[in-house]
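Yeah, one chain of the complex is gone here, protein chain that is, but the others are all in their spots.
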Amino acid sequence: MVDVSTTNIRPDRAAVASQWQLIWWAFKRHKLAMAAMVVTICMYIVALIPGFFAINDPIQQNARTTFYPPQRVHLMDTTNGFEIGLHYYPMKLTRDPETLAAIYKEDTSQKKVPIQLFGRGYTYSVLGLFESNIHLLATTDPSKPLYLFGADRLGRDVYSRTVQGAQISLSIGLVGVFMSLLLGIVLGGISGYYGGKIDFVMQRVIDFVLSLPTIPIWLALAAALPQGWPATVQYMMITIILSFTGWAQLARVVRGRFLSLRTEEFVAAARLDGVPEGRIIFRHMLPSFSSHIIASMTLAVPAMILAETSLSFLGLGLQPPTISWGVLLREAQNIRSIATAPWLFMPGLAVVVAVMALNLFGDGLRDAADPYNK
Amino acid sequence: MTDILSIAPRSSIAPGKPLLEVRHLVTEFPLRTGVFRAVNDLSFSIEPGKTLCVVGESGSGKSVTARSILQIIDSPGQIASGSILLHRPDGTSLDLAKLDPRSRAIRSVRGRDIAMIFQEPMSSLSPVHTVGDQITEVLRLHLNMSKAQARTEAISLLRQVEIPNPEQALDRYAFQYSGGMRQRAMIAMALACKPQLLIADEPTTALDVTTQAEILDLIKRLQQSTGMAVLFITHDMGVVAQIADDVLVMHHGVAKEYGPVEQIFHAPQDPYTRMLIGSVLKLEQKAEIRLARPPLDTSAEPILDIRNLSMHFGDMKALNDVSIALLPGETLGIVGESGSGKTTMGRSIMRLYDPTGGEMIYRRADGKVVDLAKLEGAELKAARRELRMVFQDPFGSLNPRMTVAQVIGEPLLVNGIARGRELDERVCHLMDQVGLDPAGRERYPHAFSGGQRQRIGIARAITLNPRIIVADEATSALDVSVRFQVLDLLMRLQDELGLAYIFISHDIGVIRYMCDRVGVMYRGKLVEMGEADKVCNAPDHPYTQALISAIPRPDPRDRDRSRRFRYTEPSPYTEAGNVKNGSTAR
Partner (left out) sequence: MLKFVVKRLLWMIPSLFAVSFLAFVLIQLPPGDFVTTYIATLASSNEVIDQNTAAQLRERFGLDQPMIVQYLKWIWGIISRGDFGISFEWQQPVSGLIWERMALTLVLALVSLIATWALALPIGVYSAVKKYSIGDYTFTAFTFFGLSIPSFLLALVLMYVAAVEFGADVGGLFSPEYEAASWSLAKMYDLLTHLWLPVAILAISSTASLIRVMRANMLDELPKPYVTTARAKGLSEFRLLIKYPLRIALNPFISTIAWLLPNLISGSVVVAIVLNLPTAAPLLLQSLMAQDMYLAGAFVLLICALTLIGSLISDILLALVDPRIRLE
């Protein structure tokens, strides 16, 4: 029964509210999940056009800015009177007289460099469709680049690389889940719909796959990939490897839903109405669990992102020069890198934020997914 | 039976003083949008040794009332105001409403002074603890017995509630008991500390009628021997008439009428009570619509002739060689308790199950004869347009994700009969026919009440101009005041459309009201078949006689319990062969 009384929706509107409307109402009450949804959407927008959000060319090396620390961006300038506008100062390099370690200090004696919104910078391609050089943030003095998250050992901009990495890391989650879903829906659906012996065998297979430890298998599969493959093929192979074990979870969900729906009276009623099998599945059964599937998918995406990150971090996933969060984190593989350049962990922060947002979003979806059984 | 005498109340109370006095009780559930008053300004009292029945339809607040007394209301409900005075035998009085729900004081009342039994004996007992464990627990808690003492006492309690082999039964789990045995175990647990008051919250609703009669007898006997008072919550007016001393009628959290059982049944004051009693009495006789009809032509060729139908699930013979015929325009009742195979029969006729044996000869409108049991593909589809079904569950049988127009129009659409504007007009007409406002056709099922949903289900069934409708417990989920309205609708449609019904029910009242002829099913077999009046009033088969005798009459003046008896199946395995759901505890 729909719990209209606990919503602030007028009953006459609730009476004609479709399933998605009811789910949306229930979801909206979940403030944290709403916030997570906004963050998720923002991140996927960044992943769609990373070039626009980047500042420096992510593959541009710069020998003079090795381990350049993150720069501060100022809004107010009080050196000459009072001015408002985003700007920064270049860093000055000194060396510790004893250890000769590099010490960067903000050099406010130099002229400030204003930051331009929607300014021009390096040229990037938008999804391979057209090229542009407009960026959200652009420096007005290309000879004094801005490093928001600092630079790595080759002087590359960590911020722009993190933004660029979002494209691969976030999309690999989606593509991987999509492939798992195809396998999961087909196999789980067959299992749940037909039941009996087919279901029994499929259940054993699913149990078996679920009882396997994923990382060693992924490692072994990834290790078997030839090293020299082009980046796109590598990308596809990694997603296939990840879905090799990921489908079982979704198949189990789909099967469970199918099995419980098969015995629902409204499905029996549809059969008696003379509804053909295909229409029973797509018109009567699928809408009943599509919301659950979407919730399960949303919850599977972060697992995929974590898996890709771990594999690439261990050196068996994507390989440089492909930029993903896992590849970026390879730069921070030991204690020494943490001590000298902690900002190399910024991609890790991106992973945490992305995964947390997706988890919270998926959790809220799952809670709202069934508006009829309260 | 001598054991029962050993249960004596701890001391008797001076007559006249009530055991429990409830005054102006208000129980509220805070919601997001405000406060829901489940119980509103309720007052009543219970005398020692007497039975008070609280009766009402779903959502009347009767169950919350029972739970308020012990302060075990489901979160976030709480008592807002009022008092619940418990007068203990030692002369002290305690206001339960003022106690903290977690306090030691209320805990010492629960299970000791006031005990409670619930509707679902299966889920009310822990699935992973033995029955003995759960009974001895309460003895050890309140009476400080040793383990051995508690065990001995628990065995004697099980014996008092007539559980066979109590020594072994004690170490079994609830799922190894039958439904009736579970409720007996619950009663044993509740009576362990010889409480002054037993609160029974719909204790027999989940049970078959013959089992219900036994449980009611048991409670009555125990009450007589111990002198405890009983607060009995039920929706069944028949049960009220049989057991109550006083009756409290509730509706939407408010007491509608409160008085002696005689007054409630024979001189009701409140219009709601009168309506309730009227609905119940209506189902005690033939429907008025049927009285006006000409007698059924019994010489006509049957429209559906079921011969030796069997449906086996593995070793389980759900349907065992059943033969029955349906005449044109007839309402044929199929009655039986759970596990009798009546639902399997309906589903086999509709070919939701493929019968394992026998034939179902269906005479089509053009006079051609087909065997439904053998039909496949297009022919089966064509037959299903003429045979339709109404389901039991008004919630589960409508797809919550389709609007009412889509639900009713689906058969027309998929059979290519109507679409677009024409479909819309047909749907409006159908909704009119079943008494629903066509303006609501774009609404989703969740916006309708149980009775309205069942009307939607009926509209869907008559969409394709069927000749036979199989109605499987079509009114069981409905409140009694709605029940006869739906039955009347079915009969009106029968006259308008010339339908034949196969009406499956466990409720003899509904069958008597609705049906021309009745078949009685017992463990997969058809044991008796005859005119409805004959079967309901003077049955031949001993099982039917036992079944009829177990039905509580909605008249407090007709309380002859001696006429009730058990049916024992004439078979080698009769050690506990009384009629039970499945088998008894072995």
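Each chain gets a letter, A and B, in the order it is written, and its residues are counted from 1.
Following the convention adopted for this analysis, a contact is a pair of C-beta atoms (placed from the backbone, for glycine too) under 8 Å apart; a residue touches a chain by one contact, two chains touch by 3 or more.
Remember, it's a predicted structure, so these values are computed and weren't measured experimentally.
**Student:** Touching the absent chain in the whole complex: find that residue among B:Ser43, B:Thr152 or B:Gln176.
**Tutor:** From the options B:Ser43, B:Thr152 or B:Gln176, the contact with the absent chain belongs to B:Gln176.
**Student:** Going by the contact rule already stated, which one of A:Pro216, A:Pro230, A:Gly278 or A:Pro321 would touch the omitted chain in the full complex?
**Tutor:** A:Pro216
**Student:** So which of B:Ser124, B:Thr475 or B:Thr544 would be touching the chain we can't see?
**Tutor:** Answering carefully, the residue with contact to the hidden chain is B:Ser124.
**Student:** Please identify which residue in A:Phe27, A:Tyr104, A:Phe266 or A:Phe345 touches the non-displayed chain.
**Tutor:** Answer from the full complex: A:Phe345 touches the omitted chain.
**Student:** Touching the absent chain in the whole complex: find that residue among B:Arg110, B:Arg184 or B:His506.
**Tutor:** Here the residue in touch with the unshown chain is B:Arg110.
**Student:** Tell me which stretches of chain B touch the chain missing from the display.
**Tutor:** Residues in contact with the chain left out: 67, 70, 72, 74, 102, 104, 107-112, 115-116, 118-120, 123-129, 137-138, 141-142, 173, 175-176, 186, 189.
**Student:** Since one chain isn't shown, list which residues of chain A touch it in the complete complex.
**Tutor:** Within chain A, the residues that touch the unshown chain are 204, 207-208, 210-217, 219-221, 223-224, 226, 302, 306, 309-310, 313-316, 329, 332-333, 335, 338-339, 345, 348, 351-353, 355-356, 359-360.
Methods note: only the chains that are shown with their structure count from here on.
**Student:** Can you tell me which positions in chain B touch chain A when the two form their complex?
**Tutor:** 31-33, 36, 350, 352, 381, 384-385, 388-389, 391-393, 395-403, 410-411, 414-415, 440, 442-444, 446-447, 457, 460
**Student:** Provide the residue numbers of chain A that touch chain B in the complex, in ascending order.
**Tutor:** Residue positions touching the partner: 1-2, 4-8, 11, 14-19, 264-266, 268-276, 279, 284, 287-288, 372.
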